[in-house]
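Note that this complex is displayed minus one protein chain, with the remaining chains in position.
The letters A and B name the chains in turn, as written, and every chain counts its residues from 1.
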Amino acid sequence: MTVESYEITRAKPSKSSAKEPSGAKPLRRINPTRIMLYSVLLVAAVYYLLPLYVMMMTSLKGLPEIRLGNIFAPPMEVTFAPWAKAWDTACTGLYCEGLKVGFWNSVRITIPSVIMSITIASVNGYALSNWKFKGSEVFFTILIFGSFIPYQVMLYPLVIVTRELGIFGSLQGVIFIHTIFGMPILTLLFRNYFAALPEELFKAARVDGAGFWGIFLKVLVPMSAPIFVVAVILQVTGIWNDFLFGVIFAGVKNFPMTVQLNNIVNTTQGVKEYNVNMAATLLTGAVPLAVYFFSGRFFVRGVAAGAVKG
Amino acid sequence: MNSISIRDLSLKFGEATVLDQLNLDVAEGEFLVLLGASGCGKSTLLNCIAGLLDLSEGQIIINGTNVTWAEPKDRGIGMVFQSYALYPQMTVRGNLTFGLKNAKVPREDIEHRVNRAAQMLQIEPLLNRKPGQLSGGQRQRVAIGRALVRDVDVFLFDEPLSNLDAKLRAELRVELKRLHQKLRNTMIYVTHDQVEAMTLADRIAIMRDGVIQQLADPFTIYNQPVNKYVASFIGSPAMNFLDGAYGIDEQPSFTSNNLDIALGRYNFKTRAEDNRPIYLGIRPEHVHVGNAAQEQPFNSDISVEVVEPMGSDTLVWTSLDNQPFHFRMDGQATVNVGDRLPIGFDPVKASLFDKTSELRL
Partner (left out) sequence: MSIAKRPNPLFRNLNAKIAALPMIATTLVVFLGCSIWTVIYSFSKSRALPVNEFVGFAQYERLFRTSRWLISLENIVIYGVLSLLISFVIGFILAALIDQKIRFEDTFRTIYLYPFALSFIVTGIVWQWILNPSLGIQETVRSWGFENFTFDLIANRGTVLYALLIAGIWQGTGFVMVLMLAGIRGVDREIWNAARIDGIPVWKTYLFVIVPMMRGVMVTTLVIVAAGIVKLYDLVVAMTQGGPGIASEVPAKYVYDFMFARANVGQALAASTVMLTTVLIILIPWVYLEYGKKKAQR
């Protein structure tokens, strides 16, 4: 609970804490300790940024330049050809139509999965926080436990189930799977959020004659925009980055971008085109990175929500 | 006719019994206050009446209809909450009309009711604002308005003034009383504030551990508390309790080590046997000081230990027969620590409680 509530109550800890007599001893002037501190932080920042830099540089070089063997050097001659090839013509196994196929597949998987999983989980969270019924806590506990079970344990039976439902190897199949496996964390997220809202609001709405759906749609949802944003960010990045479910349940023609990226890089025959590989990698990482950089604290909140104890 | 009747109401959460076999009748137009410390079950009882909690046993009848299992909206009640519980994304008008729209009240009717309530509560200029733009006092007016527009006979208040600062609380208290005098609705009002209870109530129900201790008008509760708990809960500063025994040599008297107080005209509810251990309770404001003390049936000299000047009056702490004792003096009186003062009181104004059962004698 500590982590999540901290994030909620202190939207801007860096600024608010600046005035309080808190944290370590404030060191105002430049002194050796302070220089050390920033040095360490900068070195760490370099380690974290290095791969991004290398990807970028490599993707803008021609193959001959890459063979010179300096991955850190900026390109002498900038070329966007690898990007074009990665997007349009790179070979993923049998087909050579580039990553764009995977991109659109990922879009077609991600959007409905995000909508489905959030719709179901938000209603679940609402039922669990405001309309507890006999056994509801038991189901919730199993659900949270379930999120720790390795997916491998449930894979084969799920293949059977989806096959019986006639959705194995289809978009619906992979959307179904994402909805199921998104349920624990999202339900937890929504349940905790709704439980933290004043209970009297819910009571007032009942006195005002709103029913189960009326309270949810007219009172709770309109005042819960932040948590929906957090959930969307969590799900968009999570589902976009998925590999395992895509490769098993989506079917070859619906392979998401991650699967196609892996195929481009790891199953090509002949000359390895590192520049194309890196361009493809950047393209695949672009969507979650964009979400991450634009969402800022909402992403952090979603991440930290994983550490919340029910 | 009774507006609300509660019959044998019990509420259990698992093992814990929160309300136990509770019976209560509220007359039409009555202002009833449920008073008690936190956790005594007063809010729980109110939530049961509103239909927000399912009972374990018992019946609730409102205006002749048995509503034990009816939805809150179908009970003919309006409710005002401590945290105001206004819908933050709706305007004041939206808050007032939400329930009416749910109930499919015709539009002209809604318009009429909102205008009337807004006028009565002086919130007309606020109708198009959001709750976030209102002050605490304004929010609570809107919350009251939301109950008002429902056109119901019974209003339920759950500590509605607790979140306000002292000055606003006093203002709204008077306003609530005025509103009740005008509307003459039945009102049930939960609070832990004895001043609110005394000033607003026609009758007060003092609760403890899910049981109503005493149900009476404020005057009776103040003067004739049925047990030691009620006596100590009502009144500020709190009642003095002297530890001693009941004696009946020539006449009824209270005795402790060095004290022998003739009980004189004390109005006994029940007689106790000789030597029964009892408490004698006397309110600080019923103790007289100085010349007036001499005229009281009981008087004694004490030495001042602590003085607490409060402006309007001064509270003096001392000991009587080695037991802590305090009393009230005029705010203008000059008293110093160590002064010896004559004090006295009339046992008629005292309350006697059995030491084991703590019930009034």
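By definition in this document, contacts are C-beta pairs under 8 Å (C-beta built on N, C-alpha and C of every residue); 3 or more make two chains touch, one makes a residue touch a chain.
Since the structure is predicted, the reported quantities are computational estimates derived from the model, not experimental observations.
In the complete complex, the residue from A:146, A:198 or A:251 that touches the missing chain is A:146.
Interface residues of chain A with the unshown chain, by the touch rule above, are 2-3, 6-7, 10, 13-14, 17-18, 20-27, 37-38, 40-41, 44-45, 47-52, 54-55, 58, 66-72, 120, 123-124, 126-128, 131, 133-134, 136, 139-140, 142-143, 145-146, 148-158, 161, 180, 183, 187, 211-213, 237, 240-244, 248, 258, 261-262, 265-266, 274, 277-278, 281, 284-285, 288-289, 291-293, 296, 299-300, 303-304, 306-307, 309. By the touch definition given at the top, chain B reaches the unshown chain through residues 54, 59, 65-70, 74.
Assume only the chains that are shown with their structure count from here on.
By the touch criterion stated above, chain B contacts chain A in their complex at residues 47, 50-52, 71-73, 77-79, 81-89, 98-99, 102-103, 146, 158. Of all the residues in chain A, the ones that touch chain B in their complex are 198, 200-201, 203-210, 214, 218-219, 222-223.
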